[in-house]
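Missing here is one protein chain; the remaining ones are kept as they sit in the complex.
The first chain written gets the first letter, and so on, giving A and B; residue counts start at 1 in each chain.
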Amino acid sequence: MLKGLFLMAEAAEELPSVLGIFIQSVFVQFILVLAFLGIVYMMIQRARAGLPVPEIRKIPGLDALDEAVGRATEMGRPVHITPGLGTVGAAETLAFYALLGHVAKLTAKYDTRLIQTNRNYLIYPIAEEIIRQAYLEAGRPDAFNADDVMWLSDWQWSYTAAVMGIFRAERPAANIMFGYFYAESMVLAEIGNQVGAIQVAGTTSTAQLPFFVAGCDYTLIGEEIYAASAYVSKEPVLTGTVVGQDWGKVFVFAMILVGTVIANFSETNIIKDILNGVW
Amino acid sequence: MRKELPMFIGVLAGLAVIFDRYFVLGRNLGLTATLDDWSVVMDGMMFAVGFINLTRLHYLNVKRRRAGFIYSIVLLVTMYGYLALALYETVDGPNATFIFDNVFRTMGSTMYGMIAFFIASAAYRAFRVRTREATLMLVAAVLVMIGKAPVGDALVAGWDPLAEWILNVINTGGMKGILLGAYLGAFATALRVLLGLERAHLGGAAK
Partner (left out) sequence: MNFWDRMQDIDVRIIYIVIFLVCTIAVIKPLGLPIAISNTTVQAFETMDSLEPGDVVWLDAAYSPGSESELNPMVLAVAHHAFKKDLKVVTFALWNMGQKIVQPLIEDRAEHFGKEYGVDWVNLGFRPAALMVLRAMRDGIHDAVGGVDDFGTPLSELPLMDPDNPNAVLELNDKYVDLIVVFETGSPGTVDYLTYVALEYDIPIFPALVQVSVPGALAYVQSGDYSGLIPGLRGAAEYQILAGAPPTAATGTDAQSLGALAITAFIILGNLGYLLGRKNAA
């Protein structure tokens, strides 16, 4: 860091800048980030203040969560939930944490066994704490079983083989897969089918979505998993960010339309040039 | 402080990355490079934490004679045995390489190979003409599956171009929409962490 400060004067001449403060090649991107931040923050404040905020449309997969846990309760079989192979700080895993809390509260309320498996050793203690907290808030701290929160292996296929073994032994009636998945998605979905579990899956991994669509009863596609945490918790913060990101999408679509029109009359990619600070 | 401190560190790290990305001074200070260096060290440390955690879990399994404790013994013996071997002769040593090539790689390929069978049974079960959407999915799946295999063009000339068209036009349009939504969603989630509003990973609901 000190070395960087020392070199500051020299390096500053190399980087084209706006007002000598912002890096020119990413200046427009920074403005867009601020604009997006502003929209999201505004929506969060509106939601918190109880002002009207657009509602999140019905997502069948999320409505099915209650049904899935209820089914497991009736059958006397456990619920299985997993965040897949995502990393601890990934956006999909953050969405998983919110959903995990919701499902844990349901299982605490219905006194249904919840088995939570992990591939990432960093997610494991976080998940354990979330479930413990959820059971505490549901007034059932005695029902929490730390042995049912497992870190199985850091390796993709060892983890998958371990989950297959758990499914054969425990035969969960509900399988909830929420996060970032790789090739094991097909195996997990199929093994869930073979034990007769109702399956709700959600991922942003475009390569694995077809497997979930084919193998699961309900699939949340892409950004629906980010909406899931807002949908189940009804937290104003989360609802506000979902609305904010939808406005972001509207802006991007507008840019696509404008860019498409311009592309028909010009050979240069003006939108790309502006975004990259080429002017 | 148990929740506030990690949140504060997360916000600080996020601001450092933003500062490095968009500001001349930030770029010159090399904040992201510094964070990357720390991250490399932390990654190693966390691996050690995981190693210790795994040992503890499986040791307890064996000690309490839980169901399947034999597999815990196998895991512990394998884990420490391979560690000892790699320390003795390095990971590129003949025995370590033998175990890697003939046990680990083959087992990984076996697990991956299972997907072929599961795809077959999942496709057989899922692709039924129950609804219009399901029928469309079925037709597209069969056209692309056969078209992208060499047999497609061998059976019917022009099958591959049709499959290419489905992939390049219909599929890519849909994928772009999904990717766009996913990236914006991830961005919004990152913003929540940056604003200190995301607390689910700290064991609490969002503020």
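To be clear about the criterion, a contact is a pair of C-beta atoms (placed from the backbone, for glycine too) under 8 Å apart; a residue touches a chain by one contact, two chains touch by 3 or more.
Just so it is clear, the model here is predicted, and its values are computed rather than measured.
Engineer: Check the options A:156, A:175, A:229 or A:245 and report the residue that touches the missing chain.
Structural biologist: That would be A:156, which touches the missing chain.
Engineer: Among B:138, B:162 or B:190, which one is in touch with the chain left out?
Structural biologist: With B:138, B:162 or B:190 as choices, the missing chain is touched by B:138.
Engineer: Considering the complete complex, identify which of B:50, B:108 or B:196 is in touch with the unshown chain.
Structural biologist: Touches the omitted chain: B:108.
Engineer: From the list B:85, B:179 or B:195, pick the residue that touches the absent chain.
Structural biologist: Of these options, the touching residue for the absent chain is B:179.
Engineer: May I ask you to list the residues on chain B that touch the chain which is not drawn?
Structural biologist: The missing chain touches chain B at positions 32-33, 36-37, 39-40, 42-44, 47, 92, 100, 104-106, 108-109, 111-113, 116-117, 119-121, 123-125, 127-130, 138, 142, 145-146, 148-154, 160, 164, 167-168, 171-172, 175-176, 179.
Engineer: Touching the absent chain: which residues on chain A qualify?
Structural biologist: 156-157, 180, 182-183, 194, 205-208, 210
In this text, only the chains that are shown with their structure count from here on.
Engineer: Using mean CA coordinates as chain centres, what's the gap between chain A and chain B in Å?
Structural biologist: So the centroids are 13 Å from each other.
Engineer: Enumerate the contact residues on chain A facing chain B in the complex.
Structural biologist: Those in contact with chain B are residues 1, 3-5, 7-8, 11-12, 15, 17, 20-23, 26-27, 29-30, 33, 36-37, 40-41, 44, 88-95, 97-98, 100-101, 121-122, 124, 126, 129-130, 132-133, 147, 150-151, 154, 157, 160-161, 165, 169, 183, 186-187, 189-190, 193, 204, 206, 209, 211, 213-215, 221-223, 225-227, 229, 233, 235, 237-238, 241-242, 244-245, 248-249, 252.
Engineer: Note which residues of chain B are touching chain A in the complex, please.
Structural biologist: Of all residues in chain B, those touching chain A are 18, 21-25, 27-31, 34, 46-47, 49-50, 53-54, 57, 66-68, 107-108, 111-112, 114-115, 118-119, 121-123, 125-127, 137, 175, 178-182, 184-193, 195, 197-198, 200-207.
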